[in-house]
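Removed from the display is one protein chain of the complex; every other protein chain stays in position.
So that you can tell them apart, the chains are marked A and B in the order they are listed, and the count of residues begins at 1 in each.
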Amino acid sequence: MTFLMITGRTVNQGVTVENKTSPEYAAETSTCFMHEFDMMELGLDDGDAVRVTGPCGEVVMRAAASPEVEMGTVFVPYGPYANHIVAAGTRSTGMPDFKSHEVEIEPADEEPKLVHELMEDLGGLAYDR
Amino acid sequence: MTELLVKNACVIDPLRGINGETMDIAIRDGKIVEEVSDAAEVIDARGMLTLPGGVDSHTHICGTKVNFGRYMSPEDMRAGRTPRRGAMHATSGYSVPTTYGNSYRYSVMGYTTLLEGAMAPLEARHTHEEFTYTPLQDTMANTLFDGNWAILEAIRDGDVKRVAAIIAWTLKAVKGFGVKLTNPGGTEAWQWGKNVSCIRDPVPYFEVTPAEIIRSIVEANELLHLPHSVHLHCNNLGTPGNYSCTLGSFGLIPDLNEKRQTLYATHVQFHAYGGSEWKDFCSKSEPIARFVDMRPQIVMDMGQVMFGRTTTMTADGPMEFNLYRLHHEKWSNHDVELETGSGIIPVIYRRKNLVNSIMWAIGLELALLTKSPWQCLLSTDNPNGAPFVKYPEIIGLLMSKRYRDAEFATVHPDTESRVPLPAIERELDWHEIAVMTRAGAARALGIQDLGKGHLAPGADADVAIYPLKIDEVDPSAEYQKVIDAFSRTEYTIKRGRVVARRGECLVHGSNATLWVAPKVSDGYDMGKDPDFIEKFDRYYTVRMSNYPVQEEYVTRNRRIETEAEL
């Protein structure tokens, strides 16, 4: 199914942002908040893994129901998971389209990666795993 | 010990009564001295015009609103840029240059001391940070008190001593130099989107009038024995017919100080307008100049307008909003809690515009009609009337009737019927220019005893040597030579070092800041006053302990202690 992906700050993202190697930060920023009807449609329960595919790649997150999001949109806390699929074009402003990406979401069998695994996939080397 | 000897200088030093005498200037360790040893480095001035370093007694160069002028104007930044070269950092900007841009361009023109015209106390730290990056001048900051709640309340209660005590605490806390009133009462009214029309119009809620604010603060200023007088931007700036408001404000001022004026009225050009609307707008420079001629207690600066693009910026928020509605250019406003405000818009002054042409004439008229140059100093209210790099052209206009006539021929044709300028024959001389650009400014600021504005032994060795010989140039005819010379010194000497030579700045420099700490008795220490503390805690959004500007922000600290009558 196609969704509009919006990213943004949350308290939990903020609380863990100074400790990005923590499992809490990974858990928060890999959460895909969805409308419960959309989840039903995809056959998802809270905590189920989903594959989110954007214009430049895919990433596995966990779905969570939220009364704050509309049907057809998903909300992902600002961080490395969302950015794994966000395009780098800025339309001559310096600012990517962080809040207006169309993504495809489907149930997945794998677990979300850890932050350092995402970084290593892109050529980095984890320090404090 | 470092020594420098400037030989064969043609010196005009008005504060010492020296007018065009060829002499040597001896300098040791940053100060003027009687004589130096044979080991001193020698500069041969070869008879060139040599003046004390320039003092700008009203300019906007550093702080929140100046920086916002840059921030919102990349087009202005692009209009003047230089790369890093030698000791000079990169610069940007034309009407609101970066701090290095200001410092280098002033230095090349021979200026060594600058007064920032308006600093909101809450944001003082910002002004001081920028001073640090204005390395080739010594600086001081006029501190805004026009809408200060604690002061408005004390005035309402008729307690001038409390007014003085609040000023004392604030100046010391924010390392301010002088007391600035910008549209007194108007900036507070503007936080409701309102304004005061003139000096008898009460401020909403506080129910005090601008006249009461001006009178009380002038008295308080003298109780504190501050070096500078109250520095006033009158109410009603920029509106037709405002000259009567200006005269009314001037009329409030008694003569309270024998060493200097009691009121410094700034950018008076913007306050010398006749007419009842834009259609019959005209010059009222004559009544203003006549009034000032009769009152030694008043000194003003011109606020000259020059044609071209610039940026207007002032604490006078409501005035900027009115300008915005006239020009429809971009508009910024920044109100500051419990204190004051500010506004910014870019403007273009055009020769083809009648009002702009009249404004241009009024500034010149004020300087030419006021008898004593000590009472009308040269300024553009940089950058409001024009960027300071236009000063040499203004000097040219003041010294040459021929140049004025040539310029007048290019302005709006109806200007002639609205201004007295074409009939004024006076041409200022070198001595008068030296008064208007350094000696008079230093005396008005009260810093001549601190070694500014003159070259007597003991003074700061701030010297400007211009590539021009006054006995060989007729300024009336050869005004272009005058402009060229005042645009670029042969040498600018700051604190005994050559800092600029023929347009290049040669050293990194290091700024000194002059600020005032009035000494008051314990009973008048607002830091211990329960009512003051309680209101501070409740209504400011910064804690009182985090408000004062720490020593770290002042590179070279020139603290001036005064004995207050409190």
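We take it that a residue touches a chain if its C-beta (ideal position, glycine included) is under 8 Å from a C-beta of that chain, and two chains touch if they have at least 3 such contacts.
The rule we apply is simple: contacts and distances are computed from a predicted model.
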There's a gap in the complex where one chain should be. From "Formylmethanofuran dehydrogenase", "Thiamine transport system permease protein", "NADH-quinone oxidoreductase subunit L" or "Multisubunit sodium/proton antiporter MrpC subunit", what does UniProt name that chain? "Formylmethanofuran dehydrogenase"
The omitted chain touches A, B
From B:24, B:293, B:335 or B:416, the answer for touching the chain not displayed is B:335
Mind pulling the chain B residues that touch the left-out chain? 62, 64, 67-68, 70-74, 77, 81-85, 89-93, 97-101, 122-123, 125-126, 129-130, 133, 191-193, 205, 321, 324-325, 329-338, 341, 344-345, 538-543, 545-546, 550, 552
Chain A positions in touch with the non-displayed chain are 4, 6-11, 14-21, 29, 56-57, 67-70, 73, 75, 78-80, 83-100, 115-116, 119-120, 122-128
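By definition in this document, only the chains that are shown with their structure count from here on.
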Taking each chain's centre as the mean of its CA atoms, how far is chain A from chain B in angstrom? 56
